[in-house]
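Okay, handing you the structure first.
Just one protein chain is left out here, and the rest sit where they should.
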Amino acid sequence: MSDLAQNTLDGLFLGSSYALLALGFTLIFGVLRRVNLSFGPAVMFGCYAATWVNLNFGAGLVLLALVTILGSILAGAYVERLCFAPHRGGSAIAAMVASFALWMQFEELASIVLPRHLYDFPPLHGGAPLAFGAMTLRIESLVMLFAALLMCALLWWILYRTRFGVAVRAVIDQPQAAQLAGINVPRVFMLTFALASAIGGLAGFLIAASHEQVTPMLGMWSTMKGLLAMMLGGLGSLPGAVLGGLALGLLEAHSQWFFGPQNRDLIAYALIFILLAARVPWMTTRSAS
Amino acid sequence: MAKAALLLILSVLPGLALAQAPKADLACKATGTDFVFDCTIRLSRGGKPLEGAQVTVGADMPSMPMAHNVKPVKAQAAHAPGEYRAKLDLEMLGVWAVKLRLAGPVRDQLILHYEFDSKGATPAKR
Amino acid sequence: MSLLKVRDVVTAYGKIEALKGVSLEVAQGSITCLLGPNGAGKTTLMMSIAGILRPRKGTIHFGGEDIAGRPPHAIVARGVALVPENRLVFPSMTVLENLNAGAYQRGDKQAIAEDIDKLFARFPRLRERAAQQAGTLSGGEQQMLAVARALMSRPKLLLMDEPSLGLAPLVVEEIFRIVTELHKDGTTIFLVEQNAHMALKVAQHFYLMEQGKVSFSGTPGALAEDEVIHRAYLGSSKI
Partner (left out) sequence: MDDYAIGVLTNIGLISFLALSAYLLLITGEMSFGQQAFFGVGAYAGGMLTAMYGWSLPLAALCAMALGALAQFLVGLPTLRLRGLYFAMATLAAAEMARILFELFHFQRQLEGEPVGPDGSQGFRGIRWVFEHGVEPLEYLGMVYALLALALVAFLLVERSRLGATLRGVGEDAELAASLGVNVTRVKLGVAAAAGALAALGGVLYAHHNTYIEPRNFDIMLGVHSLAYALIGGLGTALGPLLGVVLDIGALEGSRVFQGYRMIVFGGLVALLLIWRPRGLLDERAVQWLRRRFS
């Protein structure tokens, strides 16, 4: 029985990191109707920037978090200007392939700045994990879960209680009507991109801290997990992103326990394929050209 | 081109000609300059050292080998029989698939996986 | 004194010139109407004025300043609001949220609340549906919401692109009643309309457009109505 509980805890921890990534993805997809394949690599850029700062100057956790988030925002702005702004009225595929081209840039830049295959990253809390009876819970898990919930609440407050939120939802709902209502749509795109990149940066920081390491694979990993969680939760829906992330985390934790790591990913992909093929309603409501 | 087309038609019948495949192992150490390694290659065939072969050494990354690769270099024969030396300039560290193309007495190709780090290279365990 | 002066505006989609040098004026406080067959460029002109499309040549003076090519949000800030063709409400936002979005550029919370009450008085059906998602409203109700949302930015000039499109005759009557009421309150209206008969009853001045150019300008009495309708629907082909 305690294995089930332990797996569920681990699943929630993993799932909350996916949820944060999926939130960033969904914000961009919701507003721009575009897939940003450079979302993960921008997060990796942030983590590498923080690692570089830590290696050269040594820095406290808060400063590292800030550097990660700022790095991700900077990288996100670069991607938005080069891949998404020029293709606003144009084709979604061109924007996506352009973002893939920049992914190549980020990966090579990372391997130039920090060539080693693996760099360690300071953990959030050095001490031993908390123990309740047979179950152990690492501080990182608690912080990750708390961060995910906090970010959801913050996003909900921004979207439903601020003027910027009205603008974002208007642009998501009907971009031309938003223009006519006097909303500066290009600015909303940029600010939303920055917000999404910040969320990604936070996720990247927490992921790097909980794994206590940074590798070049972080870019691909976070793009894939964010994309899958977004798909699982329903394309373009913010609550869906969180649910999708948690569901993916729980699914992976449990299937890893019963079937081993490689089968874990196999099962996750199989589930996504079956759900898509069955055209389950919550996953295929929003049209995605 | 005509020979290639002829070959296409001729060899439709199944045949099991499995010539003796050569073997190789690699010893590389870092040279101090970024990502450049000095490698000695020991070639053998049927247990005997393989001498007098022209060996070109290249390397691919496992993901996207056609694009992520390094320009091959010609290895020079070293003093010991069946030993060749080459300087390998990789673009980044990590696991590389080292590709040895042999010409001369035997024409073949071998691919060995090694993990390259700041010190040298060790066979990659995957 | 004309509030809006359009001079030799040329707008093109790629190589196709939808507007081939359009010039017209909208007098302050008037209802000016624009008639013309489908594809004459009426909607293109509206979108060029509102900034959705960027004119290649020509000027659009509003209150003395040239707004041609300015982004839509800058034009809304100067007091021009467009009620677009087929309405374009925010479907998954409620009626109230749609109205608030219309007042996006305004900061005066108190005045916004008052405006909403005034609009609910003018459009009672919208008050009943205030908490409903705009996508679930009927065509006529969505048209009213689109007009109300445009009014939330307190425009000096209201552009209306075929408000009667696809609506039942009774609803069209109500739309034109609202247009005359707005006119009485002092709003200048530039109306693109297919329904020539209704439009000519309310307008003080009208223009006819054909193939991207203005082909007639005058007061409703200046041209026999059947001649107008003939040219408005069939273009000026001589039979």
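Lettered A, B and C in written order, each chain numbered from 1.
Methods note: contacts are C-beta pairs under 8 Å (C-beta built on N, C-alpha and C of every residue); 3 or more make two chains touch, one makes a residue touch a chain.
Remember, it's a predicted structure, so these values are computed and weren't measured experimentally.
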For the chain not depicted, the shown chains it touches: A, B
Selected residue (touches chain absent from view) among A:53, A:104 or A:190: A:104
Which residue of A:27, A:235 or A:248 touches the chain not shown here: A:235
In subunit A, positions touching the absent partner: 35, 37, 82-83, 86-87, 90-95, 97-98, 100-105, 107-109, 111-112, 220, 224, 227-228, 231, 235, 262, 265-266, 269-270, 272-273, 276-277, 279, 283-284, 287-289
Contact footprint on subunit B, counting only the chain that is left out: 1, 3-5, 7-8, 11-19, 21, 35, 56, 58, 62-67, 71-72, 91-92, 97, 99, 101, 103, 107-111, 113, 126
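Going forward, only the chains that are shown with their structure count from here on.
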Between subunit B and subunit C, centroid-to-centroid distance (C-alpha), Å: 73
CA centroid of subunit A to CA centroid of subunit C, Å: 43
Touching two or more other chains - residue numbers and ranges from subunit C: none
Residues of subunit A defined as touching subunit C within the complex: 163, 166-167, 169-170, 173-174, 176-186
Residues of subunit B that touch subunit A when the two form their complex: 34-35, 91-94, 117-118
List of subunit A residues in touch with subunit B within their complex: 111-112, 115-117, 216
